[in-house]
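Omission of a single protein chain aside, the complex is shown with its protein chains in their original locations.
Here is chain A:
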């Protein structure tokens, strides 16, 4: 490896400069406030966790984990998501707390990027988890809260795609007959490879009716009419049950007055084995990646020996700020007091006065800055308190 230049950073790591920081903070504050109003309690978890527990339970692929060793030789990971750590807490420290639990987090997560830039390896995620409630109202609340959060952040053009893993699994199983074939076809959906899916269907020894049913699955995307179409091709009671859950979920969202931003996509498979029921993703026009996602993960708590239903969402702050547009304007600095030794006391009093009025004041010793004109040009108001009284300057 060649010698690194001083300014280099690992792939996917980003600095946040003041302008972007300000925008991020606005978005973060708006969402935290909204989430708190819905009664979700914030928690924090460690940045480092054991690879064997959190690393294995998380939805993130092993090769995307940042790993290191502790002094005893245990493999540690930089947490790749927040859902698994919260599941660990819910299953241990909070196992006796009254259910349902409503928790929220706002923390950086880490996912190693082997490819080029343009994708962050560390990014801030804001999300909620609702643990111990299996009802449709819980799924509806999570989707509604994600949408409310997006609105509060100032985003207008967005869409939510809602799917159901329980439906996909039940439907594939009733047509294909065994789990390993189901896994193959679910993988095609996960890889978004519809061509491969159709070719694999053609190669199966199935009746032409069943082949058609499978291919019809790929077209199940759109408004509520999709649920009718799905109802026509699914026969098993599990599949029908999943659909009736979706119907009820749409009712819940209609009650929230949110159904116009929802599309139904029964091919949405975001992870190979993590989610069990409702899944959803949020998109913004003009941004090529989802802003966030979530769903029901009823099996995850069982990995921590505490089986119970759970659902949640996570929003990516980096993508959300990107979707909201470039930083709106450069920061306009408020007041600058340029002072010299003789008038320090006066400058301090002035500054205190301004700060009490909630204004932002920079105090700058005139001997500490090289180019006073260029420096002071960054402020909307500059006050010179230089030289002995009455001589130097005054307000500009």
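Keep this in mind: a contact is a pair of C-beta atoms (placed from the backbone, for glycine too) under 8 Å apart; a residue touches a chain by one contact, two chains touch by 3 or more; residues count from 1.
Heads up, the rule we're going with is that contacts and distances are computed from a predicted model.
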item	value
Which of "Multiple sugar transport system substrate-binding protein", "ABC transporter permease", "ATP phosphoribosyltransferase" or "DNA-directed DNA polymerase" matches, in UniProt, the chain that is not displayed	"ATP phosphoribosyltransferase"
Option from A:92, A:193, A:207 or A:352 whose C-beta touches the chain left out	A:193
Sole residue of A:108, A:132 or A:290 that reaches the chain not shown, by the stated touch rule	A:290
Residue among A:215, A:229 or A:271 that touches the chain left out of view	A:215
Where the missing chain touches chain A, by residue	118, 157, 159, 161, 192-196, 198-199, 212, 215, 218-219, 221-222, 263, 265, 283-290
